[in-house]
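Heads up: the structure comes next, in structure tokens.
And then subunit A:
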Amino acid sequence: MDAVLALAEASKSFGAVRALREVSLRLVAGEAHALAGENGAGKSTLVKILSGVHRPDNGRILLDGAPVDFGRPADAQQAGVAVIYQEPTLFPDLSIVENIFMGRQPRTRFGRIDRTAMSEQARRLFARLGVHLDPEQAARGLSIADQQLVEIAKALSRDARVLIMDEPTAALSGNEVARLFGVVNALREQGCAVLFISHRLDEIFELCQRVTTLRDGTLVAEHLIADITPDDLVRRMVGRDLDALYPKQDSAPGEIALEVHRLTREGVFTDVSFQVRRGEIVALAGLVGAGRTEVVRTVFGIDRQDAGWVEVGGRRLRPASPTAAMAAGLALVPEDRRQQGLVMDLSIERNVALTGLADVRRGPLISRAAEHARARDWAVRLRLKFARLSDPVGVLSGGNQQKVVLAKWLARKPSVLIVDEPTRGIDVGTKAEVHRLLSELAVSGVAVLMVSSELPEVLGMADRVLVMHEGRLVAELPRDEATEESVMSAATGRTAA
Partner candidate 1 sequence: MTALTEATRPGAGGRGLIDRLTRVRELGIVLALAALFGVTGAVNPSFLSVGSIRDILLNSAIVAMLAVGQTLVIVTRNVDLSISSIVGLTGFGGALVLADHPAVPIPVVIAGCVTLGAACGAINGLLVGMAKVPALVATLGTLYAFRGIDYAWAGGRQVNAADMPESFLALGSRSVLGVPLLALVTLTVLLAVGWMLRNLRSGRELYAIGSNPDAALLAGIRVRRRVMAAFVANGALAGLAGVMWAARFGTVDATVATGRELDVIAAVVVGGVAIFGGSGTVFGAALGALLLTGITSALAVLRVDALAQTAINGALLIAAIVLDRLLALRVAGTLRRRRYRDAR
Partner candidate 2 sequence: GGTTKGDAAPQQSSAPAATANPNAPLKQGLKIAFLPKQVNNPYFTIADGGGANAGKEFGAEVKEVGPSDANASSQVSYINTLMQQRQDAIVISANDPNAVVPALKQAMSAGIKVVSYDSDSGQDGRHLFVNQASAEDLGRTEAQLIAEQIGGKGKIAILSATPNATNQNTWIDFIKDELKKYPDMELVKVAYGNDDDQKSFTETQGLLRSYPDLKGIISPTTVGIAAAARYLSNSPYKGRVKLTGLGTPNQLRKFVKDGTIDGFELWNPGDLGYLAAYAAAALASGQITGAEGEKFKAGKLGEYTVGAKGEVLLGKPTVFTKDNIDDFNF
């Protein structure tokens, strides 16, 4: 069978970094092809080459066997390539439906945009994906998850010959993923070629027929899914055997570190109360849009609550003041690293120093040495993949950026650590790393509150699981009672505990 779209000995370097070296890849009609690799392996770079964002330094792109030159993303789109990029690319000021159809709006005979037709198509699309968003609402303020869903709708709306998805599921929870896979499989059976990237191996094995593994920009191997086990795949990716993914150590919960009392933010969440003790990991689970991020944002003082309060170590926090929260020993790793986690233009070291400007001072002045040391220390502990610590964070791969966000907050040695989708876009190796880290922190007496849409993570890491549904806390499950079923049924609001 012949490849619809193929990459032949393509290489790409960014300055010193050789992101991709002589990589070849064939996308065949009716086949879902997975791309696996650690953070910074070169997956997104490959995607960006296939979609005309980057030109390969050398090597060729073949469309139906004939060499093509994708100078601009527009060219790739002309060729029938639809792409979901790793980072959402929405227009915040425009409505969701306009976001989906921008540049391809259905038109009447006179070239006038046919809005009714447009909305109609959008609704049908959302129905298929089971998305409960109002197509007419503006894209601004959508959570990462919702943005991700819009991106998916965008890509699916152009009935493409090739569908490329760079970690589309990173922020999604179980049933959105299920829906997505349903649609993708349908497309595939209609003869669409699919390239799928994810750090969740189970998803790869569920969706794909073939998997290509990258390591440090070079192609390691290509297999039929049938011929390979997850463990082999991991070994190929990481180049070594992997220790347990959920290394949860038991630790005796100490006194109450964080107490949230009847917290309410009208329109988003209502009457949320819970406690987190020193030494325990509490997970906040729920479906997309349940309001988890909203809760932790408010706890950390990003948003102002309409009612209720937050206590840390027995002392009430000043509302709506991250500074106060930090002073009290709180730390929040936000879900949106691009907008909230990092200052892309600033260097790695300066980003890490940003949360502790007081700690890297000599007298009134900043000490570059101290700054550098702080960053270096955590870069090593988190196995950060970087060229120079003085490089802007923006050039790091998605996962490595996530590591910088973690470093930035862990460097503060918080007493209460709140993490929102902490392993979003992080490869299995590092994921284990991060999990061990969280577990160690807990053991060392830190109170950890973890928002995660990844059920296995929740079940694997949490001492207690709090479940939210439509902005309310509907269940609290101790570790031994927390199962896939119990959590999901609570999250979907079927039972109220």
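Following the convention adopted for this analysis, a residue touches a chain if its C-beta (ideal position, glycine included) is under 8 Å from a C-beta of that chain, and two chains touch if they have at least 3 such contacts; residues count from 1.
How these were chosen: all candidates are chains of the complex that A comes from, given by their letters.
The structure presented is a predicted model; accordingly, all values stated were derived computationally and were not measured.
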From 1 or 2, the one in contact with subunit A within this complex: 1
Sites on subunit A touched by candidate 1 in the complex: 51, 53, 72-74, 77, 83, 85, 89-95, 98, 102-103, 105, 107, 111-113, 132, 134, 136-138, 140-142, 266-268, 302-304, 320, 339, 470-471
